[in-house]
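With one protein chain withheld, the remaining protein chains of the complex are depicted in position.
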Amino acid sequence: MANTATMDEPTRRDMLFIATGAFAAIGAASIAWPLINQMNPDASTIAAGVPVDVDLGGIKEGQIVTVKWRGNPIFVRYRSQKEIDEAVNVDVAKLPDPQADADRVKKAQWLVLIGVCTHLGCIPQGHDGPFDGWLCHCHGSVYDTSGRIRQGPAPYNLAVPPTAFSADGKKLTIG
Amino acid sequence: MIRLKTLGLAALLAFGAASAARAQEVKTPERQSWTFAGPFGHFDQAQLQRGFEVFRTVCANCHSANLLAFRNLSQPGGPSFSESQVKALAAEYTVHDGPGDDGAMFDRPGRPADHWVPTYANPEAAKATLGAAPPDMSVLAKARGYETPLWRSLIDVFTQYQEAGADYIYSLVALGYSDKKDPNHNDYFPVAGNHIAMPKPLSDKQVDYADGTPPTVDNYARDVTAFLTWVAEPKLEERKKTGLRATIFLLIFAGLMYFTKKRVWADAH
Partner (left out) sequence: MSGPSTYQPKSALGRWFEARLPIGGLVHSSFVAYPTPRNLNYWWTFGAILSFMLGAQIVTGIVLAMHYTPHVDYAFNSVETIMRDVNWGWFMRYAHANGASMFFIAVYIHMFRGLYYGSYKAPREVLWILGVIIYLLMMATGFMGYVLPWGQMSFWGAKVITNLFSAIPLVGNSVTTWLWGGYAVDNPTLNRFYSLHYLLPFMIAGVVVLHVWALHVVGQNNPDGIDVKNVEKDTVAFTPYATIKDSFAVVVFLIFYAWFVFFTPNYLGEPDNYIQANPLATPAHIVPEWYYLPFYAILRAIPDKLIGVCALFGAIIVLAFLPWLDTSRVRSGKYRPIFKVCFWLFVLSCLGLGWLGAQEPSGGYVIAARLLALYYFGFFLVLLPILGLVETPRTPPASIAEAVLRGKTATIDQH
């Protein structure tokens, strides 16, 4: 009997210490979360990321228009037939990031891209580089007329944002 | 005896007249009962929606609320309009934006992300038209209060009284306009000898209530005060809920710490 008593004592004591320690850990964790989460985009930033409309009427063939959406440049490119052909007549399987041109556009003449190099975030120069698409001057990534990576250090194609054309095809909504 | 009584009555009347003459004194608002008071305080969604109606049809004609965004009206802990309602509401307002590609400013329909569109572009414009610049209503409910004696303040910290601004606004618009002859007299207005630039803003049946709440000045005042409290403190509900959780946690934690401390110190003796 005396034995059990001495056995009991440290156990109950340990339980108390464990419970206190656990509470301290929970407290620390629940104070850590607001400190971390406060750096996430705030409500006004999220709300301001609403879709933007682009009037396609004013864009000429071959022209690239840059609009801002969620703080990033969006390239809207009115491709000529030659540029479309260059984008389509490619052996997709041999590309660094294989993707068919048809999977990247909704209407063949309108190419819409997020204009941020997938290497380290610079903005590529349009109508530049050996593939008539874009050339990123920071580290030499080359994109074609479908915005796909062809040469250089960038691992992926330029990203395609969500888009929708209006019924009459004159207006493009990005986002 | 009778004469004495009459005398007393006369004295009382005279005293009453004297105090009527001193009616220029500022009245202290009576404390009202609010759903958002105390540790379990929360907003009454229907009341906030009615309050918004009053704000939009009456207050907003002169007052701005620059910190209020349309999107706030659909966020939790507020009037909780649906997102489509807010979208439609925002679209009713015209937002001055730009410059556009042609370098000119342009007008477009409002979006939920936009802030409340004031009637007057700036306080100066409001002053030019109205004679005085009405205060912005964004944090008005926190920017108003009244003098409290020390003993009352000491009790207030225990009862968590934080509704001085609400009580003041309610009293001002619902009860303060007591002088039938002077529409700019307000018993609760603390400066300029009770002379407030805003004439009595509310009257019965002025705003249509869709939910059948009686359309009286008293209800308007209560509802719009609740709404303004929410505008000033949109995270009030979240704050109080978090506070309850934190307090319960800390009480248990303190209890555990107490016993742990006792156990540890038991070895020291």
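Order as written gives the chain letters A and B; numbering starts at 1 within each chain.
Definition applied: contacts are C-beta pairs under 8 Å (C-beta built on N, C-alpha and C of every residue); 3 or more make two chains touch, one makes a residue touch a chain.
On a predicted model such as this, the values are computed, not experimentally measured, just so you know.
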Contacting the left-out chain in the complete assembly, out of B:N72, B:S171, B:N186 or B:T225: B:N72
Residue touching the undisplayed chain, where the options are B:G51, B:P79, B:P118 or B:G165: B:G165
Contact partner of the left-out chain, one of B:H96, B:R152, B:H195 or B:K235: B:K235
Selected from B:Q47, B:S138, B:N194 or B:T225 as touching the chain missing from the view: B:S138
Absent chain, residues of subunit B that touch it: 39, 66-67, 72, 135-136, 138-140, 142-145, 150, 156-157, 160-162, 164-165, 190-191, 232-235, 238-240, 242-244, 246-247, 250-251, 253-254, 257-258, 260-261, 264-265, 268
Contact footprint on subunit A, counting only the chain that is left out: 34-35, 37-40, 42-45
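Everything below uses one rule, namely that only the chains that are shown with their structure count from here on.
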Distance from the mean Cα position of subunit B to that of subunit A, given in whole angstrom: 43
Subunit B to subunit A touching residues, read off their complex: 69, 71, 75, 101, 111-113, 249-250, 252-253, 256-257, 259-260, 263
In the complex with subunit B, residue positions of subunit A that touch it: 13, 16-17, 19-20, 23-24, 26-27, 30, 43-44, 47-48, 50, 58
